[in-house]
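Take a look at this one; I'll ask things after.
One chain of protein is taken out of this complex; the other chains stay put.
Chain lettering (A, B and C) follows the sequence in which the chains are written, and residue indices restart at 1 in each chain.
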Amino acid sequence: MLDHTAKGVYPIAPTPFDAEGRIDYASVDKMTDFYLECGSTGMTVLGVMGEAPKLDGAEALELATRFITRAKSVPVIVGVSAPGFAAMRTLARAAMDKGAAGVMIAPPNTLRTDDQIVTYYRQASEAIGEEIPFVIQDFPQTFSVVMTPNVIRRIVQDNAACVMLKHEDWPGLEKISTLRGFQADGSMKPISILCGNGGLFLDFEVERGADGAMTGYAFPDMLCDIVRLQAEGKRDEAHDLFDGHLPLLRYEQQQGPTGLAVRKYVMARRGIIASDAQRKPGAALSAKAKSEVEYLLSRVARHDPRAGKLG
Amino acid sequence: MLDHTAKGVYPIAPTPFDAEGRIDYASVDKMTDFYLECGSTGMTVLGVMGEAPKLDGAEALELATRFITRAKSVPVIVGVSAPGFAAMRTLARAAMDKGAAGVMIAPPNTLRTDDQIVTYYRQASEAIGEEIPFVIQDFPQTFSVVMTPNVIRRIVQDNAACVMLKHEDWPGLEKISTLRGFQADGSMKPISILCGNGGLFLDFEVERGADGAMTGYAFPDMLCDIVRLQAEGKRDEAHDLFDGHLPLLRYEQQQGPTGLAVRKYVMARRGIIASDAQRKPGAALSAKAKSEVEYLLSRVARHDPRAGKLG
Amino acid sequence: MLDHTAKGVYPIAPTPFDAEGRIDYASVDKMTDFYLECGSTGMTVLGVMGEAPKLDGAEALELATRFITRAKSVPVIVGVSAPGFAAMRTLARAAMDKGAAGVMIAPPNTLRTDDQIVTYYRQASEAIGEEIPFVIQDFPQTFSVVMTPNVIRRIVQDNAACVMLKHEDWPGLEKISTLRGFQADGSMKPISILCGNGGLFLDFEVERGADGAMTGYAFPDMLCDIVRLQAEGKRDEAHDLFDGHLPLLRYEQQQGPTGLAVRKYVMARRGIIASDAQRKPGAALSAKAKSEVEYLLSRVARHDPRAGKLG
Partner (left out) sequence: MLDHTAKGVYPIAPTPFDAEGRIDYASVDKMTDFYLECGSTGMTVLGVMGEAPKLDGAEALELATRFITRAKSVPVIVGVSAPGFAAMRTLARAAMDKGAAGVMIAPPNTLRTDDQIVTYYRQASEAIGEEIPFVIQDFPQTFSVVMTPNVIRRIVQDNAACVMLKHEDWPGLEKISTLRGFQADGSMKPISILCGNGGLFLDFEVERGADGAMTGYAFPDMLCDIVRLQAEGKRDEAHDLFDGHLPLLRYEQQQGPTGLAVRKYVMARRGIIASDAQRKPGAALSAKAKSEVEYLLSRVARHDPRAGKLG
């Protein structure tokens, strides 16, 4: 079961499809194995970038189960965001039955006031069952819901089951410092903070007190290295590696189907998944965009040989 | 099967719950019978006011089926709005299998540009199957999606299956005139236009060319009368009846759980459903609000004896 | 100077223009006189419906000054909402120098969190000068800023200069009760609450504890009657008069340029202003809409002879 001591890298897993839009389970297995080999300490499935809304309920559960089974003892977090608590409860309980370690809940984009946000998480935890550990997803650029550090503290304090924050506010560095300050002054119980946003600020986020990353950059092995190097006190080395990847990482950090298309393209080029297909409605990279990605890969390869070993 | 000749009143059915939050199927039947006795020409279930997001997939289908079965030959439209096309398809196809006449689709509130809206409906129709008649729900105050008349025309022309508009833009009278003008000049195929927004402008909407109402005001019998009186050319009589109800109708037209609480309270008072309970998270009327509704009912009763015959 | 004891009716004054888009000062005077004859206890200029953004700085001040001068001892509130505090300060101080009683400040629609809203009003009061009484405008449908009762309390308690709430949340009756409860339990200092939203719920708002209306319905004389009748304990009489106007009042309550077009049309028909022209970019009523308004006026006239005495 997920708890506040979680750290390291939890890749956000895309959903591999074949050209006809069917889930490619062989790639699911391969990708899961790859994550484990990388040193990932967990993984997250059915997130925003996992094309979850394109799966129906049965598919979503089957997919989550496949990840969980393959990942064995490594914790798998399942995204259960839904327009209503009934569907959220159904998926959350089924996923936990299958062995998920916890669930992730994004706020619906109609929430505005602090109280609405706090109440929403309270009701969600009640609805799914207060024994199920959950992760707050704080991603204002996509969800249009703005959570102050104080609101996050209220959610954490209100809900025993709230053990982690997926932090992807931007700018967000001071937020991490503030939240860690709340823990230090005893006003908030400890939580795990894993960072998203494609990893665009991961180099500094871990220095601010984040426990690691939860994001989908196509080189999770690099993300694991950053967390490890920083833990070992090798700051310059961490930044050197990070900076070598930043041009590509930045390119992948384009919201919506374009960013996902880049991510899947690179993962396919690395042989992690068989195809970069998105289920409809999706996006494909233009020839121009592909050549830009290839150029970036060749440049990253000068700093990180893994970017040169392509299929 | 629903087509563009639909007219009259399609009540938006609330979902009756008991005090424990279970669906009250006896009330579903009673309410359906009441709608038919009123002269309703159809009905719509699992809409915004039907607390649809609080039902899980199995419940939603079971509830829709109960309405369809009880309504016999009268067409039932099923709301299938969902965050993804997979879930939308699953519910739409299952509902049609059970005898639904068509489905209603609201736009996700992330849509902004004209092309995004038009593309969304094209993809939705493809996803559910182009043989399933569908209704556009145009409700900018709730969905934050603004459709110009031209966008509606593009959707109608792009999709053979688009047969109806649930019109609840506000202000919206000129929009109805414009759309009927498009039909008159041959640039748009005929569609049925049924109006929502609690009926707040129904008196004039039918004069502008709307085919009737699709809304949940607790006196659908009055809505049926308005449509009938206007069809018979009894304009003043229609307005007299409408104006007698307007103070209550306006009071019920409070968005979100408050408006629904008023609606269910009045329906329960009229004996149409057994209880005004909402499934959690819901809202209950304060004592003060109840006394206001009672006062309004007593005043409506001076114009319409049906408001005086309470349980 | 405006303070928390303000009550009665403060009409939101439209800006009269001639056909060429020039401010029609003769109509400004005539309208001001009319408001005073009605029994208005104050008035508000340069509000959302006053086409304020179409005036440049010099015009805005000249217009406000004309109202203030003509209104003599009756307090005039000046809308000073602006994208920045510098412009807000300039207009606020100039208007106060000319004799304004206070200013009204709407929140910019980028505010989301409770703290952002509270901080904004704190900074605004500091920027304009803490000796200038100000009014919070709480109008979520138009501004997309949602203020809980608690946020309003924080603003009131933080700012000695905050003396009034222009209440136009919807639904909003419970909000009034809650705020009056805060005063009763001593957690909030007393404020004046005047209600907007075209007056659509004024009949009950005053029963809930509001001090009156601040809105632009074209029959402010009727609004004054409602407040007076309710103060005299003549509840049924108040509702009878209100309900007689409700069909027109509801028609006028169409947001944006359409509602303003109806309002100016009726005011011109009543002889309060010379023309219903809006400065560009504006809206004009269609022939159909005009005939609907005329029909409504004729129907209101059956209950209120003032609606029959047209120019």
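Heads up, the rule we're going with is that a residue touches a chain if its C-beta (ideal position, glycine included) is under 8 Å from a C-beta of that chain, and two chains touch if they have at least 3 such contacts.
All figures in this text were calculated on a predicted structure; none of them were measured in a lab.
Asker: Which displayed chains make contact with the chain that has been left out?
Answerer: Displayed chains contacted by the hidden chain, ordered by label: A, B, C.
Asker: Tell me which of C:Gly186, C:Gly233 or C:Pro281 is the one touching the absent chain.
Answerer: C:Pro281
Asker: Considering the complete complex, identify which of A:Pro247, A:Gly271 or A:Gly308 is in touch with the unshown chain.
Answerer: A:Pro247
Asker: Write down which of A:Asn109, A:Gln157, A:Thr258 or A:Ser275 is the residue touching the left-out chain.
Answerer: Only one of A:Asn109, A:Gln157, A:Thr258 or A:Ser275 touches the chain omitted from view, namely A:Thr258.
Asker: Could you please point out the subunit C residues that touch the chain left off the display?
Answerer: 52-57, 59, 82-87, 89-90, 109-110, 119, 123, 127, 280-281
Asker: Since one chain has been left out of the picture, which residues of subunit A touch it in the full complex?
Answerer: These residues touch the chain not displayed: 141, 170-171, 173-174, 177, 200-201, 203-204, 207-208, 239, 242-243, 246-247, 250-251, 254-256, 258-259, 286, 288-289, 292, 299.
Asker: By the contact criterion defined above, which parts of subunit B meet the unshown chain? Give residue numbers in ascending order.
Answerer: Residues touching the hidden chain, for subunit B, are 112-116, 145-148, 150-151.
Please note the rule applied: only the chains that are shown with their structure count from here on.
Asker: Looking at where subunit A touches subunit C, is over half of the residue numbers used by both copies, so same, or under half, so different?
Answerer: same
Asker: If you average the CA atoms of subunit A and of subunit B, how far apart do the two points sit, in angstrom?
Answerer: 39
Asker: Please report how many Å separate the Cα centroid of subunit A from that of subunit C, as a whole number.
Answerer: Taking the average C-alpha coordinate of subunit A and of subunit C, the gap between them is 48 Å.
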